[in-house]
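A single protein chain has been removed from this complex, and every other one stays in its place.
Now for chain A:
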Amino acid sequence: MNILEIQQLNKSYGNNKALSNVNLSIPSGGIFGVLGPNGAGKTTLIRIINQIIDQDSGEVLFKNQPLKRTHIKNIGYLPEERGLYKKMKVWDQLIYFTRLKGLSSEETKNKVEAWLERLEISHWKHKRIDDLSKGMAQKVQFISAVLHEPELLILDEPFSGFDPVNAELIKNEILSLKEKGVTILLSTHRMESVELLCDEIAMFNKSEKILSGKLKSVKNQFRTNTFELKIKNPDTLNVPATWHCMESGEYHSYHILIEEGKVNELLQQALGIGEIVGFKEILPSMEEIFIQQVKMHENG
């Protein structure tokens, strides 16, 4: 089942189109990456899902129902630009944000306690935000997005501003939420986190969705039939000119572009050159696909 179904979504700000005819299905469970350069329409899309702004036309279905205010309770949101009340205490702040989501006071308290312990900031709960380090404030922010146990968690550039240790911590929390069945919508332009986390992606450029699908199939779609071959002490004189040597020494590594279905031929040829110690297909990185796609669309 799809947790979110987006149909023919349009949004303009004056003469600027932010989203044009966007269709998107986000399946339940798993991590869905929304990628795109700045100004592609990601934030607009996220704001519409969060009901911060209204679309001009089109429909958003949450679990097959048109999106309503009552769904707020089921959605968690960590915006890219984050802020907390500086003069408010950690505890009060978390209770406030969670109660605004529609949770009762009692259920909120236990959850706040549990999350503060989990992220190891419980002894800071009676401190004001301006007494906290930036990393700790970000943990508080993350907690505020997940406290009410949403079914859909929207994370806009979740790792920006985190130090490596905290980024790792947040990454693990995201994975554990995914284990629990939470659907995560991750908007980012950090491709390494996409490769690492996302099951499915949709790529946006200039208000349009230009690409979408499962991460693996997207990568396959852009495969170039390039293979990497690692050979121990090769007979370099017999190495064909089409093999690009990437590394030499005791072990040589070659990148080889071949025709479809000619893998076995290649391996046979390689056997005559030396001892094969490694062989794998080189799939394009998301970064490469991203840059290539954006450039392609910009050049028309």
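Here is the rule we use: contacts are C-beta pairs under 8 Å (C-beta built on N, C-alpha and C of every residue); 3 or more make two chains touch, one makes a residue touch a chain; residues count from 1.
We adopt the following convention: contacts and distances are computed from a predicted model.
**Q** Quick one: find the hidden chain's UniProt protein name among "Phosphopantetheine attachment site domain protein", "ABC-2 type transporter transmembrane domain-containing protein", "Ferredoxin" or "Cytochrome b".
**A** The record names the chain that does not appear here as "ABC-2 type transporter transmembrane domain-containing protein".
**Q** Looking at A:Gln7, A:Ser28 or A:Gln51, which residue reaches the missing chain?
**A** A:Gln51
**Q** Residue by residue, what part of chain A touches the chain that was omitted?
**A** 14, 47, 50-53, 69, 72, 75, 77, 79, 81-88, 96-97, 99-102, 144-145
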